[in-house]
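So that we are looking at the same thing, I have put the structure below in structure tokens.
Every protein chain but one is kept in place in this view of the complex.
Chain IDs A, B and C follow the sequence of writing; residue 1 opens each chain.
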Amino acid sequence: MKAGSNLEKVLRDGRFAVTAEIGPPKSASAESVRRHAEEMRGCADAFNLTDNQTAMARMSSIASAVVLIEEGLEPVIQMTCRDRNRIAMQSDILGASALGIKNVLCISGDHQTFGNQKEAKNVYDVDSIQELMILRKMRDEGRVWSGEELEVAPRLFLGAAANPFADPFEFRVARLAKKVRAGADFVQTQSIFDMERFERWMELVRVRGLHEDVHILAGVLPLKSHRVALYMKNRVSGMLVPDAIVERMKAAKDPKEEGVRICVEQIEHLRSIEGVHGVHIMAPMWEERVPEIVRRAKLRPDARIE
Amino acid sequence: MKIIGYVCSHAGYAAADLAGEERLQYSPDIILIRLPCAGRIDVVHLLKAFREGADMLFVAGCLEGNCHHHYGNHEARKRVDQAKSILDALGMDGRRIEMFYLASNQGWKFKEIADEMMRRASELGPNPLEAKG
Amino acid sequence: MIIGEQKPLQEICAMLEGHQRILVTGCRSCVAICLAGGEKEVGILAESLRLHSDLRGRDWEVTEFTTERQCEKEWVRELSDLVAKSDAVVSIACGVGAQTIQALFPEVRVLPGLNTSNMGAPEEPGVFMEKCGGCGDCVLHLTGGICPIVRCAKGMLNGPCGGSQNGKCEIGHDTPCAWEEIYHSLERLGRLDLLEELIPPKNWLPSRSGGPRRIVRPEAVLTREEKEMRG
Partner (left out) sequence: MSEKRIGVFICESAGGSEGSLDLRSLGKHVSSLPEVSFVRFIDQVCKETGQAQMLQALNKDEVDRFVVAACSPLSKERMLMRLAAEAGLNPFMFTIANVREQSAFVHSKAGADLKAKRLLRMAVEKCRLLAPAPYDVRIPDSRTVLVIGDGLRAALAAEEARALGLEAMILVEEGMLRLPRFLDDALAEPLKRSEEGSPIIAGHLASLDGVPGAFDVLTEGKTSGTLRCGAVIMAFDPLPAKLEEGIMGPMHFEELVASGAPLPLSLVIVVDDWKSDFHSPQAMEWAMRTAVAIRTRSPESSVRILCRDISSRGELESEQLRAQRHGTIFVRTERMPTITPGVKATVRTVDPVVGELALDADAVILVGSDLNAGSASTCFVLGLAMRPDGMPRESKVRLRAGESLRAGIYVIDPWSEWSGADVRSDCAAVAARAAALLLSPGIEEGGAVAQVEAGKCSACLSCVRICPYGAPYVTEERKAEVRYELCQGCGMCVTSCPSKAIDMHCYSDAQIAAEGKAALKEPRP
């Protein structure tokens, strides 16, 4: 065991993992984190805390994760390359580890021009793959990147993001391979709507045998409305939403119910794909619906940490 | 009023000649400076003329797609737009300068341009520098 | 070349408030070629300032001069007489030019009329694209001749982020994804293998992070004796 986290155990045991996303609040009160924890308790093996998602300043993912631990749930913290250089990254990891955080998702982060403080100076001292390399070195060698020894090494289960829907398509699998070589233990994908392309990608993943080296968690996102579907299709870069899904959402009498139904169908389908070891459910501002999705998709995660 | 038209030889100037042949009357406040092509006009010429008291300026070149020098009229339009934005920035109203396209056989159109500039001049009033003396 | 863009006219006028004898100066080098600060632009700016002054009764005296290369002392010295007659110098050369003037003439106010932007190249007439970030440690041999440091919005070194779609960057659809271009360049060169390499965190010391950079060419440096000998 690299970190001994619940998520790591579930994946190691070959059980189908479930993670769900919690967006930290734009608030100095952690009340909403506690509320979401209550709503989703028992629904997932671990909960992702986003790191200033879409480049909007929010409560830090590490602080939110500590709240979650207090509530008895297991966090996965996200850490972007946008907001900290390698020094801050390593320091934050040491602190997070000391506070009991074991799962870290390494991502480059949305460009600050998407956020509410576009004029901010971005950092990008390292990219997401280099972040993995640094964190792995800390864990495996007990050293900071420059080589200096740590008294106590952090125990980490390292995650990375993968987007099968971005371009150039041919390079996407090679990039996943690089992430695996850089140290990724698990991978969360971008929200999947275009199942056909995802399956093509998985095929290439299996050709390279990557599904045996890394746990792939397929990302799903329940659509709330036709408008959200259109927004995802047209405005979110790196997202492919087939017309059929947009049409279904448009035609639906109860779009929210339809969104949940589509999501459940997707989870059922994803479960049947060789190499998919779990799902990652993203329901930003709609966290309360996650338990229903988990129940209807017949996922049976063995909820809590000790 | 003092209005200068920077006109290309091939269309603007020739059209004014034709307006003359046809005895189409327009205001003597309009004076033409002949250029080989509207594309010869430079922003500096236009700014200088305003500083020397011109109330209005215009540039006239060949019809679009029909410039004797192929795209001199488009070049001229860009200069006029640049001058407009400078005038606007200085609070002098970019409408004091305009770009027109016409053909050498359109004497009537030259008169229309002359009349339009006069109309605009009376709307915008004299060059604000005049008020300063 | 160095790419710059003139500051808005109102901003320049506002900086000049309180001054009277104004020298507008440009440069015949990069900024002339990127159409921002050559003699033509000096003429337009000077004329605009005169018009501004006349309109507001400011009595400004505006003179014009375009230096050969405003980053070199020898050329900037040519300004001596004009600077002596001025109480403000507006430089529409790059920031280097403005600083060289200030260094040589510490008594006069030097005001930047131009925003120096980047090191780039004309893409097509009138369009200039940033091409080089001056990181001090070039990686073009690994990236098919396309710089990921500045042409990728995130300066990624190990491939495109998840926002790359249809060859465009996530920050905007008129920004090409550098990594898409790198991929195709290496594909053409038959060197896609280079993309499989893990590029470790970059040494930014030769870049801005190492403080102001100073390049020394020993063979051209003059010793104290040589300096004395040559006066």
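The rule is short, and it goes like this: a contact is a pair of C-beta atoms (placed from the backbone, for glycine too) under 8 Å apart; a residue touches a chain by one contact, two chains touch by 3 or more.
What you see is a predicted model; the values in this text were computed from it and never measured.
Considering the complete complex, the chain that is not shown touches B, C. Touching the chain that is not shown, out of C:15, C:33, C:82 or C:119: C:33 (per the contact rule at the top).
Residue-level contact of chain B with the missing chain is found at 1-2, 4, 6, 9, 13-14, 16-17, 19-21, 23-29, 31-37, 39-42, 44-45, 48-49, 52-54, 66, 68-72, 75, 79, 126, 130.
Residues 28-29, 32-33, 35, 38-41, 43, 66, 125 of chain C touch the missing chain (whole complex, contact as defined above).
Assume only the chains that are shown with their structure count from here on.
For this structure, the chains sharing the highest number of C-beta contacts are A-C. When each chain is reduced to the average of its Cα atoms, B sits farthest from chain A. Inter-chain spacing, taken between the CA centroids of chain B and chain C, is 36 Å.
Separation between the centroids of chain A and chain B, computed from CA atoms only, is 63 Å. Annotation: 40 Å between the Cα-based centres of chain A and chain C.
For chain B in complex with chain C, the residues that touch the partner chain are 42-44, 47-48, 50-51, 82, 86, 89-92, 128-129, 132. Those residues of chain A that touch chain C in the shared complex are 81-82, 86, 108-111, 113-114, 122, 124-130, 133-134, 145, 161-163, 165-168, 170-171, 174-175, 177-178, 181-182, 190, 237-238.
On chain C, the positions that touch chain B within their shared complex are 8-10, 13, 40, 43-44, 47-48, 50-52, 54-55, 57.
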